[in-house]
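Every protein chain of the complex appears in place save one, which is left out.
This part shows chain A:
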Amino acid sequence: MFASHLDKKAQTATPDLIPSRNGYGEGLLEAGKRDKRVVALSADLTESTRTLPFAEAFPERFVQVGIAEQNMAGVASGMATMGKIPFMASYAMFSPGRNWEQIRTTIAYNNSNVKIIGAHAGISVGPDGATHQAIEDLAIMRVIPNMVVIAPCDVHEARKAVLLAAKYDGPVYIRVGRSETPVITTPESPFAIGQAEVFYTKNPDLSQSVGIITTGVLAYNALMAAVELEKNNIGAGVLHIATIKPLDGEALGAFASNHDILITVEEHQVAGGLGSAVAEYLGEHMPKKIIRLGIHDMFGQSGEPNELLAHYGLDVSSIVAAARRALTP
């Protein structure tokens, strides 16, 4: 059963499609209107990261650093030290990909109030190919002390994450995607940093059940897989973990105890991302069989987003097949 707060079209085969990065643009502009301490930095990707509306509305609070992500991290940290709330955006491959040490030392160790937006994350960036497909960003950000890590599922969550990050005092990483992906939530759906949400509750009448745990824009595939499994008399639930750090252990534990096996689904290496975070927590608290779907120690390639998701086993039928395999004795 779908959570009541989800967008009705997200419960069908024809959801609205909007890139989650648009939520950054909307949230940033709104945060900028609410609080004049908000400033934005861009490394020559102002339009595609959706920083442009803010830059046009508040040119005096916009810093174009050029193609220089390492400097951008330092400049943002310096601005935060002076009381600003800087949002720095680039493609995730370059920030936090290229400037990881600057983020780690100058922002996180310095406990600097900087918000880092990694756009075009995941393989769904598509035709640009492996050089531009950040599938390691959650891992490298998750291991940094002081850093909050959020992968919103759609445009609305991305907007809310940005607004909450502006109010949160400390470094935050927000991962958003390039391609048009299903709108799952509504502006009214609940969202809080550090809070996981059950998007789909299993049918209690079915004897076996699989718990699908997802993060980022693949939540829709998880939902459709759950529907498909239930059609085949396999119970299924979906837990969406937008905040990978700090992990909502309570919600995860409750969800895990309610299902026979778990499947994690993410557009990321299976090492270090959501699957790892879930396995680490449950390994310590309630050991359980976990199937991790994601990229298995390889690089991406060019292709349309849907072709790539199918190839790497992250489309609806792959999730369904993985669940069936796991439940087969």
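The rule is simple: a residue touches a chain if its C-beta (ideal position, glycine included) is under 8 Å from a C-beta of that chain, and two chains touch if they have at least 3 such contacts; residues count from 1.
Going forward, contacts and distances are computed from a predicted model.
Q: Suppose you had to identify the omitted chain by its UniProt name; would it be "ABC transporter ATP-binding protein", "Regulator of SigK", "Phosphate transport system permease protein PstA" or "Transketolase"?
A: From the choices "ABC transporter ATP-binding protein", "Regulator of SigK", "Phosphate transport system permease protein PstA" or "Transketolase", the unshown chain carries the UniProt name "Transketolase".
Q: Among A:E60, A:E188 or A:D205, choose the residue that contacts the chain missing from this document, as touch is defined above.
A: Candidates A:E60, A:E188 or A:D205; residue touching the omitted chain: A:E60.
Q: Among A:N110, A:Q195, A:N258 or A:S302, which one is in touch with the chain left out?
A: Touching the chain that is not displayed is residue A:N110.
Q: Looking at the whole complex, which of A:V39, A:A55 or A:L239 touches the chain that is not displayed?
A: Counting the whole complex, the residue in contact with the absent chain is A:V39.
Q: Counting contacts across the full complex, list the positions on chain A that touch the omitted chain.
A: Touching the chain left out of view, chain A contributes residues 39, 60-61, 63, 65-66, 68, 70-84, 86, 101-102, 105-106, 109-111.
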